[in-house]
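Attaching a single structure in structure tokens format; questions to follow.
A single protein chain has been omitted; all remaining protein chains appear in their positions.
Let's look at chain A:
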Amino acid sequence: MKPTDQNGSPDTGIAGHGSFFQETNLSREEAVRATDWVRKHVDRRTVDLGERMDDVREHMYELEKEGEIIIHRITDEHEPMAVRTLFGWEKKVPTKQLWHHKSCGQCGNIPGYPTSLLWFMNEFGFVPGKDYLDETDQTSCTAWNYHGSGIGNVESLAAVFLRNFHQAYVSGKQHGHELGHFYPLVHCGTSFGNYKEIRKYLIESAELREKVTKILGKLGRLVDGKLVIPEEIVHYSEWVHVMRNRIASELQKIDVSNIRATAHVACHYYKMVHEDAVYDPEVLGGNRTAIITSVAQALGAQVIDYSTWYDCCGFGFRHIISEREFTRSFTMDRKIRVAREEANADVMLANDTGCVTTMDKNQWIGKAHDQNFSIPIVADVQFAALACGADPFKIVQLQWHASPCEDLVEKMGISWSEAKKNFQEYLKEVEKGNIEYLYNPELAYGGQA
């Protein structure tokens, strides 16, 4: 039947679309070819980004073949699990032999998320010094300063990246392991985004490689005269994502089906070098990055959506220090209020230092503007640790959080007051020097496990 316009008149275009829409009159073969083209180029998962669609790893393999760089590879020994990224690439996430690359903001503000992560590794029977390493020979990525101030540049960021990851590559030596034994696990969202961006610049620019090779040479951080670049940049929440079913089936002790959880994913996790972020069709239909939501679902929590899920937290790098009105207004108006009013959330789960700090610390001042909204803000791994019976103070370290975590802990069936009492008793032991560690601290300085 010939299409008609709104008036039922033929020959004036396709029905409902106006006279300028005309039938294509394509043959079936041509229509299929055209549709395939549209799917390939326009479909939301395969938007043609030209050069940006290039898989940087392919170029890395070429550079390695040409003898320019050494790739720190993820091997079977790292017991990797495969995940899909936004554009359908396969990414290997190592589960063992991990070099903890800490976050400068997280360790100062939210120490409970590195401790929860190490706690999980111990719970899985990982051997410190063999299956993971936490050492002092690392700096921050310094990207917070760069994004906040502009003091810094691509060359300095690249040199810091290569220095830290060279250390990860050689760190096993003092424990009797081969080069590349430990693989870096990046705790910070900003570091994760920054390192991926810088890796791309390094692969694209011979000039940048030449400049930083001089610096790394002076530092004694080349291997056979070459730069060491990691095959994948891996974020800790990706480790939690691939381990979520083991966490739930082997370690979970607390039923969290009564907990309403909202998710906030760090911008620098999935908006910077977004082709590399992990997506899973089983999690929110693959419409959003899978991390955080996937572990909340695996634990059986109710994942509740809210309209501003895509918004940033308001951290702003420089802003949280020197323009706090912006940070707190944004976080209260766009995140805390919305998650409270729309989702009636018991908790907001995040995966980055800056986001947890921003949303956690800026709630109190809201009262000054009659914004009496509050929600506990914790990292995904902290929530998972609580669900697996970790102590809210000794392990999850909730005492550093300004947001009201008490109700969440109580709703999970854990006594906040009892845990606090025990912790205060423990502090007296700490004062006497009786300190409990998750692993032999001497490992950090080359000691034996």
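The rule we apply is simple: contacts are C-beta pairs under 8 Å (C-beta built on N, C-alpha and C of every residue); 3 or more make two chains touch, one makes a residue touch a chain; residues count from 1.
By definition in this document, contacts and distances are computed from a predicted model.
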Identity of the absent chain, which is to be given by its UniProt protein name, from "sulfate adenylyltransferase", "Aminomethyltransferase", "CoB--CoM heterodisulfide reductase subunit C" or "Acyl-CoA dehydrogenase family protein": "CoB--CoM heterodisulfide reductase subunit C"
Residue, one of A:Met272, A:Val378 or A:Leu408, that touches the chain absent here: A:Met272
Contact residue for the chain not shown (choose from A:Glu155, A:Asp280, A:Glu342 or A:Asp407): A:Glu155
Candidate in contact with the missing chain, chosen from A:Gln22, A:Thr35, A:Thr139 or A:Asn344: A:Thr139
Identified contact with the non-displayed chain, of A:Arg73, A:Lys214 or A:Lys253: A:Lys214
Those residues of chain A which, in the complete complex, touch the missing chain: 49-52, 102-109, 111, 114-115, 118, 134-140, 142, 144-156, 159-160, 163, 167, 193, 201, 205, 207-208, 214-215, 218-219, 221, 267-268, 270-272, 274, 310-312, 314-319, 321-322, 324-326, 328-330, 333-334, 361-365, 393-395, 397-402, 405, 420, 423-424, 426-427, 430-431, 435-438, 441, 444
